[in-house]
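What follows is one structure encoded as structure tokens, with my remarks underneath.
Here the complex is missing one protein chain, while the rest keep their positions.
Now for chain A:
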Amino acid sequence: MNNASSSTPLGAARGIDPDLIAGIIIVLGAGALLTRTSDMPGMTALLPVTMLSALIVLGLLMIGRCLLRRRRRGDPEATAPAPLKVFDNARRFFGIVVAIAAYVAGVALLGFYTTTAVMIPVVAWCFGYRSLKGVLLADLIFTGGIAIIFVVLMGQELPTEFFLR
């Protein structure tokens, strides 16, 4: 997970401005949602149509600005801002997304306390905190503390453990 070589700006290597991608997604997304307003009563559709139309116009302006910026970058005389960097470390980012997805799926399947007790040490270890004692102590304090507050004091139910179902 500590590979820093993958820390390239999204699309920057291929010369695609992330703002351009965002602009296209906004226009396409808002356009698709706008088609759904045809089924709504007039007053119900008023604000959705206004907001989505505004999003489309603003998205188009953003695309136009990116294209203009690109043209200016091609001109050695002109100065244009460089594309924004999206990921600090793409590999780690996707690793985190997978870990969060696995945690949520685990909670639904195994229960909250079991999955949390496993997730905290595993994620902390994988992402660089390599103290076994520290990890286990933190896990015990956090998961135990949450159990005391939510189960004993507040009576708040979290997804039930698989062995209690």
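Things to note:
The working rule: a contact is a pair of C-beta atoms (placed from the backbone, for glycine too) under 8 Å apart; a residue touches a chain by one contact, two chains touch by 3 or more; residues count from 1.
FYI, contacts and distances are computed from a predicted model.
For the chain of the complex excluded from view, the name given in UniProt is "C4-dicarboxylate ABC transporter permease" [choices: "C4-dicarboxylate ABC transporter permease", "NAD(P)/FAD-dependent oxidoreductase", "Coenzyme Q-binding protein COQ10 START domain-containing protein" or "Cytochrome C class I"].
Looking at A:67, A:132 or A:149, the residue that reaches the missing chain in the full complex is A:149.
Summary of contacts with the chain left out: across A:28, A:51 or A:140, the touching residue is A:51. Touching the missing chain, out of A:28, A:108 or A:140, is residue A:108. Of the residues in chain A, those that touch the hidden partner chain are 2, 4, 18-19, 22, 26, 33, 36, 40-41, 43-44, 47-48, 51-52, 54-55, 58-59, 61-62, 65, 84-89, 92-93, 96-97, 99-101, 103-104, 107-108, 112, 116, 119-120, 123-129, 131, 134-135, 138, 142, 146, 149-150, 154-159.
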